[in-house]
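Excluded from the complex is one protein chain; the other protein chains are retained at their positions.
Chain naming follows the written order as A and B, and within any one chain the residues start at number 1.
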Amino acid sequence: MANNLLEINDLTVTYGDFKIITEVSFAMKPGEIVCIAGESGCGKSTLIKAVLGIKQLGAHIKKGSIVLDGRDITHLGVEERRQILGTQIGYVPQNTRGSFNNIRSYDVQYQEAMRSHNKKFNRVEAIKCFDRLNFPDSDKLLAYQPWEMSGGMNQRMAIALAVLLGPKLMLCDEATSVLDVTSQKEVIEELAKLRNELGWSILFITHNLGVASHIADKLGVMYAGRMVEYGDIRKVLDDPIHPYTRKLLAAIPGKDRKLPVGLEGRPPLDGAEWEGCNFVPRCEYCTDSCKTRPYKLQEIVPGHYASCTSGRSV
Amino acid sequence: MVTCEAPLLEVRNIAKSYGKGKKGKEVLTDLNFKLNEGEVLGIIGESGCGKSVLLNLISCLEPVSQGQMLFRGEDYTGRKPAYVCRWFQVIFQDSEAAFDPKKTIRQSMRENLKLLAGDLADSDRKIDEMVGLMGLDTKLADRYPRQLSGGQVQRMSIARGLVTEPNMLLCDEITSALDVSAQAMIMQYLYQLRKKRGLTMVFVSHDLALCSTFCDRIAIMKEGKIVEIGTPDEIMDAPKHDYTKLLLDAVLYVK
Partner (left out) sequence: MKTEKPKLSRSQIKQLKLKRKVIIWGVVVTMILVLSFFAPYFLPYDPLETNAAMMRKAPSLQHLFGTDNMGRDVLSRLLAGARTSIFATIMLVIISFFVGTVVGVICGYYGGALDDLVMRFTDILLSVPQLVLAIAVAGMLGGSLVNTMIAIGITSWTSYARLARSHAMRIRQLPFINACRLTGCSDAHIIITHVVPNLIGPMLVNATLEIGTTMLSIAGLSFLGLGVAPPTPEWGAMVSESRNYLQLAPWAVFAPASAILLTVMLFNYFGESVCDLASSKEA
């Protein structure tokens, strides 16, 4: 498939000597929203760090490759990397309070960001962009300083900045998880709108499957450093194959107002280092062979991959 | 279950403001509700609506500015936390920080028993029983809080709240820092506690979907006021207040 925007092949990422992600592969087409979901410590944020590739973040790519629009960006130099960040890869972090300087106006900070990417800052264009995103008081927004804004508005300003820079690929790392539910919904709707109008591609990392189900086209479920299931969102949610995905879905409070069902224990910290399946200690279907059978993501149904099919109801 | 004439907890017109005069900021205004024995009241609101302050007021950790609070008809407004701790125990969101990092979980629990129940003879058996009731290995109680996972510590802190057999638990966002699987585990154990012991609870949360699975009544708070209160069915199926509708609309269920 030549027309993939982002291809991640067999990616293994380490922090120091410690493996965080093993053998993750997936591909994204232009205009797609891909969600990677999983619980804390599953390596989903590390995945974003690997794509951003900033050395200071500590993530080190040991094996595999990351291909953006046909170009291998796995081992780019600092200067080349700087050129693609922002203009080709945009990034919305979890905590935008920390990524804007709290006591300088958005105006100054927008200018700075644009200038560092050799782009001209045009106030009229910025305000047009705010209008398109339905921001209230769009003509006054630039004069504000981040501390005067709510967390949700701040997050939306970060998205607007990313829009102005016009990247091909947006990376969102838990971009809505610190927000209140009402602002979360606004941000989600904005992102979906941007995809529809501008043909954005978004890689969205979240622990909230509810959020994923509202915007994603494809869904990947990660567990202890491995991708255990990947496929079209409807296929994964309607017919979850991996035992972990089913457990995860059962743990979410649903519309039926029935008490959610939990999952005892926690993921193994060194799960990415294991040879066999690392869900074994918490799995009700596991057999002895699971402990030794090497991890492999298989295409079970066309467009729907999983590393295990135990206990699947057909 | 004992049924009393007076409700277990009654809150009458309480208000709380910080600062004085013009600079003063009112965070809670004129709150009223009653809670019967064995009932679970969910309190839903977005950040800054004053829901955590409300728990601090009920448990006397902070003084009220105005109004009355009654426990089984007895006015306890203005008392010290030491007075009400026999009735209420608070479970905090950040459960690891709710344990003294320099003490094992068992030591912290023993302290509760010693101060509240006064006898230590039976303490280890009681602690083991509660830890078991929360579905945890009793050996885990001899560890330090940072050696347990978030979900485990939170279950330990519920166990600690229960060792002294209070009438009521006040839960402050107890699952919001946890993963969904750990959250669901906690909800299950809390549900069993309700069935076995008829525990009364105030369950503060921002998650309407979660509350609707568990609470008998839900109060919606906005800017220091309760805008709507009703059973989950009333709130979820026929919301009256605009804000409730807004919140309900923002709940992202898995489709």
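Please note the rule applied: a contact is a pair of C-beta atoms (placed from the backbone, for glycine too) under 8 Å apart; a residue touches a chain by one contact, two chains touch by 3 or more.
All of these numbers come straight from a predicted model, not from anything done at the bench.
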Touch criterion as defined above, residue of B:L35, B:A98, B:L193 or B:M236 at the omitted chain: B:A98
Hidden-chain contact residue, picked from the options B:V11, B:C49 or B:V90: B:V90
Positions on chain B contacted by the hidden chain, ascending: 59, 61, 81-82, 85-86, 88-90, 92-94, 97-102, 108, 111-112, 115-116, 157, 160, 164
Chain A residues that touch the omitted chain in the full complex: 16-18, 273-275
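To be clear about the criterion, only the chains that are shown with their structure count from here on.
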Distance between chain centroids, defined by C-alpha means - chain A, chain B (Å): 33
Residue numbers on chain A that touch chain B, as the complex places them: 39-40, 180-182, 184-185, 188, 207-211, 213-214, 237, 247-255, 257-264, 266
Contact footprint of chain A on chain B as seen in their complex: 46-47, 135, 149-152, 179-188, 191, 206-210, 212-214, 232, 236, 246-247, 249-255
